[in-house]
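Yeah, one chain of the complex is gone here, protein chain that is, but the others are all in their spots.
Think of it as A and B in the order they're written, each chain with its own count starting at 1.
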Amino acid sequence: MAEMLQETLLDIKDLKTWFKTDDGLVRAVDGVDISLKRGETLGIVGESGCGKTVTARSVLKLIDMPPGRFEGGQILWQGRDLIPLDTAEMDKIRAREIAIVFQEPMTSLNPVYTVGDQIAEVLRQHQNLSRKEAIGAAAEMLKAVHIPNAEKRVHDYPHQFSGGMRQRVMIAMALSCKPKLLIADEPTTALDVTIQAQILELMQEMKERLGMSIMLITHAMGVVAETCQRVVVMYAGKVVEEAPVESLFGDPRHPYTQGLIRSIPRVDRAAEARQRLEAIPGTVPSLLEPPPGCRFASRCKYVTEICTKAMPPLKEVAPGHRVRCVL
Amino acid sequence: MAGSTPVSLSADPPAREALVAKAANRIQFSPGREAWRRFRRHKLAMAGAVVLLAMIGAVLLGPLVWKVPINEIDFSSHLEGPSWAHPLGTDDLGQDILARLLYGGRISLAVGFCAMLVAALIGVTVGAIAGMSRGGVDAMLMWLADLFLSLPQLPLLLLIIYLFRDALTKVLGVEGGIFLMIVLVIGGLRWMQVARLVRAQILSIREKEFIEAARALGASKMRQVVRHILPNALGPVIVAGTIDVAAAIIAESTLSFLGLGFPPDIPTWGRVLFDAKDTIDVAPHWAIFAGAAIFLAVLSINFIGDGLRDAFDPRRVL
Partner (left out) sequence: MSRQYLTRRLLIALPSLLGISIVLFTVLALAPGDPFSEIAANPAIPPEVAASLRAKFGLDDPVWQRYLHWLVAMLHGDWGFSFASRIDVDTLILQRLPTTLIVIGAAQLLAILVALPVGVLAGTRPYSIFDQVANTLAFIGFSLPTFFTGLLLILLFSVRLDWLPIVYSTDLHASGLKWLWLEVRQSIMPVAVLGLFQGASLVRYVRSAVLDVVRLDYVTTARSKGIGERRVVRRHIVRTALIPVVTLVALQMPIVFGGAIVTEQIFRVPGIGSLLISAMLANDTPVVMAVTFVFACLVVLFNLIADVLYGWLDPRIAFR
């Protein structure tokens, strides 16, 4: 059991995903290392533009390759590098081994096909089912994600579902082939707060039932605190801190992480200590020509001369806890 | 964390600014320059712009330089191919084709641009009124636009010219009358697209925050429209404008080609083609040069329109 928990499923090594634009080369993901073990929920946090979505999509190679390209690094899935694989090979891994759920349930489902058809599409691709069987299995999946009246609703179109329901459909679709890893890219950001909790609960339930791992991308620290076992903090295309969740919240080392945690509004603390909500001043630097030193330097309270000269490496400061900072 | 002194405590503001700037490392462009830069990138659009300017220059200044008269009839040299005396050859009456094309070009191109202006004027006005008023007025204007869009353009164009030609000629003289009629009718059947665009822009920008802000600051409706909304709507309208010019040139040429446009002695490019079509077996150069003139003008304008579309609405990441 212990060995199974230790097995590394996904190992992203020094991944560089860059984009060629009219203005130059955007280094969206610039040397990122992330590893994920079986049965683990890994959270990837950071503000918009830090590269977390690009990282997630890079795993399944869902990046448009004319503007985007893999400049370097490896994506090892169970020891096998995914980067050199062609589309046909990737298709065997998509949905079957690694599945992904996106942020916008409104637009992530094709409006002209019924939800049953769309779920059946995945099933028929990876399993040899007739159309009837596949729709039946789709209805089962809808039941599993707690959509009421599943038998009937399997013939409905996406626009007939509410936002939260649609996200459940997306999850049902993603998990229909029982993948080993579910990548959830901001799955609750576009939903109401009450629905958010339900979806997170659902994901946890499915994780336990299927024994899978989850890579949860989000910018909400609260969500991470609740659901993840380990956390990776990204900033401007690089990983700046990585730790087990208690360690990250208990002893955040990187000034950016500290800022993120401090900027979670907490009514009780504010009332007690009459503290002002602390925001991190400034904005993310351009990814076109990133500054030579630490990328957070322009917004850091503790910035020194050394910080702007060279990029600090990731150092281990506690077991399982690594930080990219000179402090 | 031990060892280094936090900069914010000891450094003076300029030094910190410098550090911030170095770390931030940003580049900025103004939107107008951006658009021009993107347009320049579009090779075909630039080529089109060059060709169109050359054609405009040719028809404006050409007749001053190339002084061969357009209606000098000379049966001895009829239907001749290109030569030094007549670089584009002669037609069945021995008239110089180059001179006729240069002269007629003024009218063909002028019709194109004027019709576009008519369409743009009507379109912007109707679209602005519809977008700003909402409710009944908006619905009615849009129904009107839909109606006009359903009208079969060429048949209607032909119908109006057929019915009103004589009367207008009597009032305004042949050239003026027909010019006005053709410009008004072609422009009058093309305003709908512009109106829709302007209305859509207004509706979308109306809801945006900076309009709310302006309104909160007490800006009058008119001011809102002019200062904030119209400049944003400009892009798509300009693109639609170029399409209108091309369409208008084709419409006028079609009319003239069918024999129902300008009177026979005015050599608009379509008319020249009309005259040329019956002798195409023995004198192809005549029709080919006339047709090529229309083709080049329309092609250049279409390329320019495409370049403008890319310039104002960049979705390319390449």
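One rule holds for everything that comes next: contacts are C-beta pairs under 8 Å (C-beta built on N, C-alpha and C of every residue); 3 or more make two chains touch, one makes a residue touch a chain.
Note that the structure is predicted; figures quoted are calculated from it, not measured.
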Contacting the left-out chain: of B:E34, B:D138 or B:D306, that is B:D306
Sole residue of A:V112, A:V193 or A:A279 that reaches the chain not shown, by the stated touch rule: A:V112
Of the listed residues B:S77, B:T125 or B:T254, which contacts the missing chain in the full complex? B:T254
Contact residues on chain A toward the hidden chain run 57, 60, 62, 66, 87-88, 90-96, 99-100, 102, 104, 107-113, 121-122, 125-126, 157, 159-160, 170, 173-174
Given the full complex, what residues of chain B touch the hidden partner chain? 44, 146-147, 149-156, 158-160, 162-164, 166-167, 246, 250, 253-254, 257-260, 270, 273, 277, 280-281, 284, 287-288, 291, 294-295, 298-299, 302-303, 306, 315-316, 318
